[in-house]
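The excerpt is restricted to a subset of chains, each kept in its original location.
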Amino acid sequence: MYEIKTEEFSGPLDKLLELIESKKLDITTISLAQVTDDFIKYIETLKNNISENQDDSDIFKNSRQLADFLVIASGLILIKSKSLLPQLELTLEEEESVFELEKRIQIYAQIKPLFALMKKHWLSTNQTYSRGLLLSMPTVFYPPKNIDGFLLNKSLEGLIKTLGSYFYEQEKIQRQLFSLEEKISEISKKIINGISRFSQMIDQKSKGESIVLFLALLHLLRDRVLDVNQIGTFEEMEITKL
Amino acid sequence: MEEITKNLKLTKIASLEAVLFIYGEEITKEKLAKILKTSKEEVEQLISEYKKILEDTNRGFYLIDKNDRIVLATKPEFSSILEDFIKDDLKEDLTPATLETLSLVAYLGPISRTQIDYIRGVNSSFILRNLLIRGLVERKPGKGGSFLYETSFDFLKHIGASSVEDLPEFEKYQKMKESFFSESVEDINKNNIKNEETKSGNNLSKEETNNQNSI
């Protein structure tokens, strides 16, 4: 019978909602900023759980879930950074993503009761059965007209290709994942080496990696390891070690 | 005169029953019209009358109606009698993530993966693939090469419903969907899941979806 697996953690929106509700806050941008630290802390505990886990397969699965958390975290970071650095001007796209996140949490809060409802329904209803395709039909040989080995070969080739790109996609998602700590130490090193501009740091990095880098930056900021100066709107962020 | 028309109709309903009985699996209304040598409109009418007839307490099966296809299945109240000799237990383990995705497909379907991901905040491609393999969910091509997901006949059979509308509070959540995606979903697509959807959309569109009905 059905059982909730305890090691299965809830999704990022669910966690975020839980954090907001535990502080008895309404779903607003301000509340999101207030729970950002807790959310990042939660990601770190997740990450630690994953690395303690000996089973490779679970690491694969969990690290994918971690990636989902990081995407949401990037939106939160934006909100938080705005509250930490009021002079920070957000681009239109960023403004939208802040608004989006708030909206998504609201949607999630609205839809959440459905999951419990469905679970109850799924477990309590009665299975019905259809007869099965041509149940009492004897086998008769009806070959299709236009078919040969090459057609079969072509069809299989297409299928294998599709499957291949599915796996490629799965791998890509996994590759986008980088350890927070690794990035933190990378930032520290680069600062020490005199590379202080954020844009230099994210030079030639994928979007996913930039998010993690920015996240790490904010993390250091919070811990007062770094200081960030932005001279003006759309200007470079200057990073210095405290 | 009236008597004759009535008898003719009953004979047509009987032949509809014969076809559904022998075919045994979901069949399109279009195909039914062809077999019964009549219009699709008349088929619809015959189906709705047949549905009513099956509600009688002495009948052992009911009709599941989903978009353009229908199938006969044993009534839910006989599940305990039947499950003993048909070993099947779909009820066991659905992980919370699978259940979440399945509920969204059931209540908000037809729904795109992008929309599911948007609501769940999680990439759902893996879970959707699983649900497709299990046969609880099916998909059809939507706009722009992406897919729309909806629950399958096997899902309806599992919960003993004759259509998704039978689900508790179905309308409430369908309405909610409208409010969620009132601003164009395209914008949401653009902002959130950019790369992935287009890619796996391509993958999937290769495969053909409406494979269900022809032998």
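Order of writing sets the labels: A and B. Residues in every chain begin at 1.
Note that contacts are C-beta pairs under 8 Å (C-beta built on N, C-alpha and C of every residue); 3 or more make two chains touch, one makes a residue touch a chain.
Predicted model only: the values in this text are computed from it and were never measured.
Per chain type, the number of copies found in the complete complex of this structure file is summed up as A x1, B x2.
Heads up, the rule we're going with is that only the chains that are shown with their structure count from here on.
Rounded to a whole number, the gap between the C-alpha centres of subunit A and subunit B is 30 angstrom. Listing the residues of subunit B that touch subunit A in their complex gives 21-26, 62, 64, 71-77, 79-80, 82-83, 86, 88, 90-97, 99-100, 102-104, 106-107, 118-123, 125-126, 129, 153, 157-161, 167-169, 173, 176, 180, 188, 191-192, 196, 199-200, 202-204, 206-207, 215. Per the touch definition, subunit A reaches subunit B in the complex via residues 1-5, 8, 10-14, 64-65, 67-68, 71-72, 93, 96-97, 100, 104, 107-108, 110-111, 114-115, 117-119, 121-123, 125-137, 158-159, 161-162, 165-166, 169-170, 173.
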